[in-house]
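The structure appears right after this line, and notes come after that.
A protein chain is absent from this complex, but the other protein chains hold their places.
Here is chain A:
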Amino acid sequence: MRWPASLQARLGLFLGILLTVLWIAAASVTALILRGEMDEVFDSALQETAQRLLPLAVVDIVGREEDGLTQRLGVIREHDELFTYIVRDAEGRILLQSHTADMAVFPAYDGPGFRLTATHRLYNEDALQGTIRITVAEPLEHRGSVAREIRMGLGLPLLIVVPLALLSIVFAVKASLAPLRRFGERLDARNARDLSPVPGGDIPSEIAPVAATLNRLLDRLKAAFDAERSFAANAAHELRTPLAGAIAQAQRLQSETGDMAARARAAEIEATLKRLTRLSERLMQLARAEGGQLRLDRCSDLRIVARLVVEDVARTGSPGRILLTLPEAPVMSDLDPDAFGILCRNLVENALRHGSDAAPVDVTLTRDGQLIVANDGPVLRPETLDRLTARFERAGASGDGSGLGLAIVAAIADRIESPLVLRSPRPGAASGFEASVKLPIDDSIASSRSGLSKH
């Protein structure tokens, strides 16, 4: 037989069977002992009856004028006769018998003592040198019914007690395992990046080591992930200074040399180094987006970050191409300003890179924390839109850009549990592209003032 997988069912089944067997065994032994005791009591009553009746019968028979006469005692009052008896002489003639005595029940006399027939328990006794012999019979049926009643009395509780015991076992097991189930639910409820220890709560001590081992494993995994992330971030960060030096030297070379060919080569080196810089930058941003805390325990105004980022992007290459729209009231959020900066910068740079040069890039931060970056340009096919957030995926054939920008934005959006919505054409227009993310904001601080102001 295969045990059920559930601990609850296992314990219920095992304890249930064990309890039933034990109960039956205990009841049987009790019944057996009781039966023996009962037989003793009944036998003693039988013997007592015979020994009390015999002197009376002797007096009665001796006082008779006629020998060998059978006398049947009359019924004084109608009743069930459990004990029947006959009194016989040495020849076997019946001298006296109880009124319901059935002669077939009584075998021939063979000395004093107990006898057992198929249907009756008998007791023989004699007096006057064996000339007057009494046999008292008690039907076994009577004893059997008493024994049955005892057995029923012992067995009946089994029908009620065993199911009750089973039920209470199930409840007890269920209650004892509840902390384990809650532990499992807590573990199940977390997302892939949450590797913090799961609180064990009042988990049973037998299972606590498993929970502790699991938490230790989570801890080691977290340490490994953190090390990987901080390696990516540090590597990218440490790359910046040497890249800056190499780029600066390449630029110096271009301005110092008069040789056009050398100047062109230096420009190529510079371009390659810059591509490398962008890539390492994005890798660092991705590492940051996927690791660390994105939500802080303090709030900051997202408008300041949006303004800084847009100014920065605009200054390095695209003056006048970005139209920033911010609400008048602060947009307070517990989102890490650096994460928001990364998100904003990537969306803006993406729009600048892929959008049409003719129209400005619209960057809008709404009062309720919606960041919308839209640009003009050809309509993208739905399947292209779906592919855009994949890593190293670029729209169009342009080799510029790392192909990581939207993947980084999507990673951040995913971690703040708000989808990155990409639309093409942009709403309310026949062409263009729009990306929007809803950012978590603290409503208690967001003022009730409404309206947008152009900056």
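Following the convention adopted for this analysis, a residue touches a chain if its C-beta (ideal position, glycine included) is under 8 Å from a C-beta of that chain, and two chains touch if they have at least 3 such contacts; residues count from 1.
The rule is simple: contacts and distances are computed from a predicted model.
**Q** Which name from "Two-component system, OmpR family, response regulator", "Spore germination protein", "Carbohydrate ABC transporter permease" or "Alpha/beta fold hydrolase" does UniProt give the chain that's left off?
**A** "Two-component system, OmpR family, response regulator"
**Q** Among A:Val105, A:Ala178, A:Leu243 or A:Val421, which one is in touch with the chain left out?
**A** A:Leu243
**Q** Among A:Gln251, A:Gln370 or A:Ser418, exactly one should touch the missing chain; which is it?
**A** A:Gln251
**Q** Looking at A:Pro337, A:Gly405 or A:Gly432, which residue reaches the missing chain?
**A** A:Pro337
**Q** Could you pull out which residues of chain A are in touch with the chain that's been left out?
**A** For chain A, the residues touching the absent chain are 237-238, 240-249, 251-252, 255-256, 273-274, 277, 281, 304-305, 308-309, 316, 337-338, 340-341.
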